[in-house]
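All remarks here apply to the structure that follows.
Heads up, one of the protein chains got dropped from this complex, but the rest are sitting where they should.
Presenting chain A:
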Amino acid sequence: MIAEPDGPEDRLRRFATIWSRAVFPVTSTSATRPEFEEQLLPLARRLSEALAARTVDTDAGRAVGAALVDAHCTDPEALTRSLDCVDAYLVLYCGGDGDREDLRSRSSRLQHAMAAGFAHALRERTLAEQEAIARAALEAQGLVAQALHATEARFRAVFEGAAIGIGIADLDGNVLQVNGALLRMFGITDQTMRGRRVQEWTHAEDAPQTWTLYDELVRGEREHYHLEKAFSRPDGTVLWTNLTVSLLRDADGEPQYQLALMEDTTERRLLNLRLRYEATHDALTGLPNRTLFFERLEKALSAGEGQRFGLCYLDLDGFKTINDSLGHAAGDRLLVEVADRLQSCATAPGEMVARLGGDEFVALTTGPDTESEVDDLAARIMNALLAPVRIDGRELTVRGSIGIVEGPAGERGPAEVLRSADITMYRAKSAGGNRFELADPEADARAITRHGLTTQLPVALERGEFFIEYQPLVHLGDGSVRGAEALVRWLHPQHGVLGPDRFIPLAEHTGLIVPLGRWVLEQSVRQARAWRERYGQDVAGDPLRINVNLSPCQLTHPGLVQDTVDILERAGVAPDALCLEVTESALIGADDDLLKPLRRLAEMGVDIALDDFGTGYSNLANLRRLPVSVLKLDRSFTQSMQQFPADPVDLKIVEGIVSLAHGLNLAVTVEGVETGAQAEQLRILGCDTAQGWYYARPGPPERLHELALVDATG
């Protein structure tokens, strides 16, 4: 609408402009001044109309006052300025040509109404807004409280439902609150727990630092600590816990409470103890085992000055016989009885008895006076063994040999002490047994112990301490040398030359037999080639054969066939130059799996000899199954032929075996031929080859050469 200049509309607008300019600076509106003026224009028009109405419309005044509040003129100054403006300009711009006096009076009444309307609206708005914000604050408070309650409820649920025990106490130690898990662990009720103090829970097994840590924590010098702690339950049992105690501080950092978290480790501890017990005790006798004994011995040997130790190493005499004759169950019962008796011999503090294994036991005594005590201990043990042991209605006499080592702590290690005891025990045993001997360093150095040899075996192989002697195998028909048996020897640095009976069982036991056997095979096969290169073949046109012993352990070793093939190929030696000797006992009950490698070797052309034939349960029917081409008769058969006339039964047996062997297409070799008469007898009986001192003792390979030459020239 375009206002006519200085027409009523134009004047109304000018009034609104003046009004808006006056009030705008004190409004809070986000509108611009021109926008604000647009908001005032209808109000100005309303006032203008009210001014002109027949009767003064005070409602209009009130409405305009209220409208100002709606336009965000909430500052009272806006009312002042509005009233000033209306007072000065409403009549002037909007009064037209009416009566001035009347108009002024009307304007005045409109202003009063505006003031009332403004005040009323402002009051309404203020109250409404105050109520709105108060309600919002309440609502927010409610939400926060609700959230807080939920959090607390959740924390309470966590507290109550936790599987670990939780307890809170003040810094004086008064227990304030504990959860169900803790009560269950302690086995007490909430009532009983109330009023308890943390300091009451001392226990004999408390670690020394337990209560120092506690004091530091409640003094605020430590934030938390962690340890294993035992508690006594009312029923007398012990509760073991994994305990963590933390200091709780308030918002200002002041120590306020202590919080204990504990996990019941009783079961785990028991299990650990049991596992530890099982790991350190012998299952059969319940005595401490080798592990625990070594721990104790080590401790005793590292004890301080003035401390000594005494050790009795006991090995039962003839236990193997009992085991073999009465069976393992009886042997075990005997061991249990012996263990019980030994246990009763070592009851003083610092004494212990342990089972090392088999029929070997040790008794240890420690302290300053073991020099005299250890003899008493050994005597007590010997005494304890005196009474016969009753097993299955039999009275068994138990005897033992004891090696005693005694000395000051701090000089020797456990292995050395035990070795000395072992040696000494063997000395007692070789002196007839049923006695004790005191260790003697010189005797120790001389003594050959299984223990010592066993530990030295691997080094001996590395150092080349083994060598091989060869014993010729002679053809009984023409006396020619057909080959030799390889016999391994150990040139021990201290003990000199040791025969296979001294160390082969040990090597079998430790598994060293496999590399050792391979070495023997290698050496022997190489020797066979050397012979062949030098002397060609024997008189029968066959190469000189080499006989090598196979131990039971080698027999089951998976590399046997391949190793043998490799060795032969590397040496360039034909398989038929090799004969492997296997003892009859190694093949007793042999199944096909065990025989398979032997079969393969036999198929290749390697001869298999059944050694010591006639000593085991010579299962003749079994012979058909075995891939064997030679029987080596045990020397026990030939021993009787050294006399003249020979035992006719023996002769019959040998004759029978030979005829059986030949019937099965097996050659027969005899061992232990020591006289010419023997040799002649065996030849008549049909044996094929022989070995023994009559021909030659085992010796270096050159000796065979001499024999072969003699043979060739003879």
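By definition in this document, a contact is a pair of C-beta atoms (placed from the backbone, for glycine too) under 8 Å apart; a residue touches a chain by one contact, two chains touch by 3 or more; residues count from 1.
Basically, contacts and distances are computed from a predicted model.
Novice: As a check of understanding, state which of "Branched-chain amino acid transport system permease protein LivM", "SAM-dependent methyltransferase", "NADH:ubiquinone oxidoreductase subunit M" or "Alkyl hydroperoxide reductase" is the UniProt name of the chain not shown.
Specialist: From the choices "Branched-chain amino acid transport system permease protein LivM", "SAM-dependent methyltransferase", "NADH:ubiquinone oxidoreductase subunit M" or "Alkyl hydroperoxide reductase", the unshown chain carries the UniProt name "SAM-dependent methyltransferase".
Novice: Give the residue, chosen from A:32, A:209 or A:291, that touches the chain omitted from the document.
Specialist: Going through A:32, A:209 or A:291 one by one, A:32 is the residue touching the chain not shown.
Novice: Among the options A:53, A:88 or A:143, which residue touches the chain absent from this view?
Specialist: A:143
Novice: Hey, which chain A residues sit against the chain that's not shown?
Specialist: 24-25, 27-35, 72-75, 125-126, 129-130, 132-133, 135-137, 139-141, 143-148, 150-151
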